[in-house]
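Every protein chain except one is present and positioned as in the full complex.
The block that comes next holds chain A.
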Amino acid sequence: MSQGTAGAEGAPQVLPEGKKRQRKKRRRKKKDCKTRLVRSNLLLPEPEVEKSKRTVLASNRLKTTKYTALSFLPKNLFEQFHRLANVYFVFIALLNFVPAVNAFQPELALAPVLFILAVTAIKDLWEDYSRYRSDKEINHMECLVYSRNEKKYISRYWKEVKVGDFVQLRCNEIIPADILLLSSSDPDGLCHIETANLDGETNLKQRQVVRRFLELDSEFDPLKFTSVIECEKPNNDLSRFRGYMIHKSGKKDGLFKENLLLRGCTIRNTEEVAGIVIYAGHETKALLNNNGPRYKRSKLERQMNADVLWCVLILLIMCLFSAIGHGLWVWQYAEKKKPIFDVPGPDGKYLSPVLASVYLFLTVIIVFQVMIPISLYVSIEIVKICQVYFIHQDKDLYDEETDSQLQCRALNITEDLGQVQFIFSDKTGTLTENKMVFRRCTVSGIEYSHDANARRLAMYQEPDSEEEEAAPKGGTLSQRDSICSHQSIKVVHRSQSTKTHRRTGSRAEAKRASILSKHTAFSSPMEKDITPDPNLLEKVNECAKHLEIMRSHEQPLSHLSPELCDIFDFFVALTICNTVVVTAPNQPRQKVRDRFELKSPVKTIEDFIRRFTPSRLTSGSNSSSSSSLATSKSVHRFGLSVLSSTSTESTLLKLEEKLAYSEQMNNNGYSSQQGRTAVGSGPEEGELRYEAESPDEAALVYAARAYNCALVGRLSDQVSVELPHLGTLNFEVLHTLGFDSIRKRMSVVVRHPLTDEINVYTKGADSVIMDLLLPCSSDDPQGKHQKKIQSKTQNYLNLYAVDGLRTLCIAKRVLSKEEYACWLKSHLEAESSIENREELLFQSALRVEKNLHLLGATGIEDRLQDGVPETIANLRKAGLQIWVLTGDKQETAVNIAYACKLLDHDEEIITLNAESPETCAILLEQCLQCIESKFSNNTIDEATGNMPVGFTPLYPPSSPVLSSLGLVIDGRTLAYALEPTLEDKFLALAKRCRSVLCCRSTPLQKSMVVKLVRDKLKAMTLAIGDGANDVSMIQVADVGVGISGQEGMQAVMASDFAVPRFRHLEKLLLVHGHWCYSRLANMVLYFFYKNAMFVALLFWYQFYCGFSGSSMVDQWYLIFFNLLFSSLPQLITGVLDKDVPADMLIAVPQLYKSGQNMEEYQPHMFWINMIDAMYQSLVCFFIPYFTYYDSEVDIFSWGTPITTVALFTIILHLAIETKTWTFLHWSSCIFSILLFFFVALVYNASCPICHPPSNPYWTMERLMGDPMFYFTCIISPIIALLPRFLYRTLQGTLFPTQLQLGRQLSKLSPEIRTQLLTKLNVKRKTILQTQPFADSFSPNLGSNASDCYTAYNQNSPLPASHQKNESLFPEPARAEHTTDWTVAASPQGALFYGDKHSSASSLGRSVGFHEVTHSTSEVESLSVGAAFPWNSAVDQSDFSLLKWITSTPLFSRFGAVLQVSSSSLQNESQDSMSVLGSSLHVDFKGLKEQSANNFQDKMKGIPADNCKSDNSETTFL
């Protein structure tokens, strides 16, 4: 039986039993609270079980519903009243029940509130019902539970499973609760589970039977289970489980997460398992992890809420005004006799003015309640749901390859997508495919470039259309390159085979392939087929031959040359130092079992002693028997190995192989019943599949396989490796020290079958491994050689990094038996400890991973995803600052950044690498100063530039993005920079950079950076990532985007939006984000306007009814106006309006800035709308007022035209604001108007005596027979809307916003449009083309072209203008003096130019351009430093040159600073650097070698000379 000692957390009522236990164990009380005791249910009589179950522990019944039939109404209402608006409206409605203040019929006033509440309640009810149904479905799933009566497992519903029950599970069954694994049909006591339901990871995870039960010989019998399990309270940590099992004998066994089967996972590869339920139902980890939807409040909504508060204030002011007015009105009659129309209270007494005004205050709150739009929140919710629907439906956001589409997981922040200012992106898997492809490696200091492999990879990138040329091209290439004929054949063969793969990868079959690959992650042909480097392959073969000879002659291994030895170890390490699981192709989830001996890993000291006594030598003896077969198998498998094999041979072997396989299957007792048959595995048939947790691992294993060093089997305690000549070697795995992000490495401890030595193979980040190498003395030749190898390897590593490859170092360590025994002892202690096991294991790992011997390093390419550079370029044009936060090393990251156009070769790059907080501070300070001095010109220019132009606020001068700066910062420096003292400086620097690249950053740092930007810059941030390490960042950002890629679902689960690929971000942001934002912004503004306008009508009336709270609008119209008559058009517009068509938004990404700058909904717009609302309501009130002044009109015959006029005005106002009219818009507007008349006519004809006090019988009917009604209704909306209409028209003509221009552009015919768009793009390149444009621009400013020109420059946003760097001046200059163009920006030139400017003739200005360049061309080039700032000052494209002159002195200083901070790189290539940028990228390739060296030097920078080296690291590329 089970007994929860303290009940669920926070539950104060503890059962008698629990109490008893607590009393008994008072000493352990504290501990008891933290643990749970579980016993077998079979030990207790039934009723007691029932009793304890019902109360203390959660049953396995799943109940995600919130309500029951009884609790629904109160609970739902209670929840709804959490929304303040609802409380407000109910309060208003209830006020109506107070006779003294009531304004409307109380029942009627309740109607809208009830309607809103009912709609929400029905929605909630429906949701709850669907939850109930899915709960029921899950609760009624069946599983096998041991029954005490029948003494066997019988089928039960999931909901009947209780804690302490024994459950048996079969293969492919879903686990019903968190179960402690007690028995498994697997001889090792293993069990595999697939956790895809939990975290989306498709690889299998191993689980282990509790140790003691593993040793049981007989079958597990639940009846004999008498132990007590003490474990943690239910918690949501999926990766942790700790506890003891206390046996009757008093012995304790530790329980770990490896023993726990988690609810929701699926049993795989294991016939039968059984276990005891530890946590059930809502206490399972899966459900505790399930936190429900996240609620984020969008920026727009926050702004809106602020404006709602303004509305409240306006309302209160209006009410107060009315109340005071009424008080005065009453008071003026006080002294005389009361007027006949002032009705006393029911008791016949008149109210005092004060009391009257207090009552009136409440009354007018009711009357004016519409000011706070009751339907606003509901409408916004509806609109957002529709927007999400449309985003979902966009086929451009659908990825055919993975059959996945965009998912909106947060419903309420769609409009935030249109306002993003900063994008924080992960690199791996987000910008890149996360398809790791082995590119090259270095072993023992020798580099193997794998050229053929590179060519192969290049072919994947070619578009399909070139498929035809691919084969011959590959052939000629190979012929040219090949040395001997068999190699050329090989390459041709390879190119053909890749061709087939490419065809497989073609669009049509991509889906099928993706379905296949869902079963085996990381196994696209591109990743799998690696062309080996001939030299290395040769060496591997040689090495294998040697080894075979040695083994057959019983020679020690040390006779092998160190290089070959390293090569051998290198591949062994690649093969076994991982957690890759091997599966057979035909049954993807079937573990290949070719087990030769049964042995558990070393678990105890005794075990160790027993197994490591010299008498007992293990070897892969069995392997020799199958050696020949295995070798030839591998020949076939890798098809094209150098060992020439004819096709006939291979088919023969294939047959053999198949036979062998099927034999194995049968032998192991795994019949086909369990496995799902793989759908035609095509070219991969006959291959083993590798299931890896990370793509790097898979890539390395595939790489090793290409060198015939194939992983063929993995068990918990041994790895089988197939080697040429040697056959299958079985490495006994003693320990696996898993990868973690702090150590940044993983290790396996194995016993080498050939040498019988204990080897530690370590694989990890180069920065870590290099520090852990055995320090080698430079005295003896061996050490010297080793040192040389190390430095060479480091060199190559840097080269790899420059190429954008991911680098890993492989190292090994040989442990002596004594060392191992010593370490083992502490390790076992660590393993068995329960308290801080992780910490101890970490320490233990550190102890063994040291004094390593470097074997080599690998370079893995992570290819960019499709369209990433274009997307980034477009997003940047859209004014988004993109920060890449990656864990990769700096060089790799920088190169990827170049590849994806995040950094440009013609932009300056500030690199921050600091060793200490102090240097970091100094660095930041310096950089800031440099930029500051440049900026001072810029801002002054802007200030003056604003004056004559007058409409620059489109791009507020505060926009801080400097055109051409990139910032690269590494993890350590980032840690310093993020400290509170420096963060402001860091931000000040970072926000002026166009792009920021943070390398080597930890997940926590990522989230800190995002948080910093979000909080300090008050910017809208978006974080995009795909892996678990991005989760924190995604959660912190305003908008979190997950990439539903290969690395599991954690990122997606944490995100607000999930996209299949990075490139989808473009449309998501630029189109949908923009639309959602502009739609919602317009709708919200319209809502405020609408309500204010309507309420103001009533307010004006108060002046004519003695502020008595009277309303001329019938209460029905008043109450239903928002709900019925004016809601539909705005909803339609809010959902469907498109201010600019999608293609224009993509073509002109700059339009996105309107959202960033909140152009559609700026704070002042609320007030403008309010003023407009006041004006319109004045018109709508006073036109009927004057028309009907001093006539016999009664209140409601007068109020109805006003209502009608207001409705017309409101709908026409929306019509002006609507940009796109579909039939839905038309019909909704017409429908609304018709509905109003219909309702009015019916209502006014329905009942002659109802609806007091208005009693509008026959009013509408009569009005419609009156021509004055129509004349009023026609003229009033026109007068009311004339100003807005005129304003929009003039704005559209004279100073159109970017959006309006985009709209206009989209109306042009396609040819003209493309023409203009190309011009637009070219415009950025050449000044010559911009000049005529500029002349025709800004006509409102008259003929002064120079002003216009300024306007143009003001208007052009800064970030993208960096390209003018090479355009503004160089172009004209290049025509004449191509070489000396930089001089154009020299101070003399500026002076001259400044004079020209003061003469201010537009013609002279353009001539001036040429003259400048001509006249100054003779001036010799100034120093690098001086030329540079001028050049970048030109960047700013601000032409108030007078200011330049005043600021000239600054430049000398700046130049000096620059001189100091120039890096050695620049010194080496001063000539090319003087051109700064444009020509730099040409030289860059050539500089790579040098720069690699520079990097290396820098990295090894002498700490003693910190300041100096830091200076040199402020690289302005």
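Methods note: contacts are C-beta pairs under 8 Å (C-beta built on N, C-alpha and C of every residue); 3 or more make two chains touch, one makes a residue touch a chain; residues count from 1.
To be clear about the criterion, contacts and distances are computed from a predicted model.
In the listed set "Protein farnesyltransferase subunit beta", "Acyl carrier protein", "Cell cycle control protein 50A" or "Glutamyl-tRNA(Gln) amidotransferase subunit A, mitochondrial", the entry agreeing with the UniProt name of the missing subunit chain is "Cell cycle control protein 50A".
When you scan A:Pro74, A:Pro339 or A:Pro1163 for touch with the missing chain, the hit is A:Pro339.
Set against the missing chain, the residues A:Ile116, A:Ile193, A:Leu260 or A:Ala286 yield one that touches it, A:Ala286. Contact with the undisplayed chain is limited, among A:Ile138, A:Val167, A:Leu852 or A:Leu974, to A:Ile138.
Here the missing chain is touched by one residue of A:Leu309, A:Val354 or A:Leu1294, and it is A:Leu1294.
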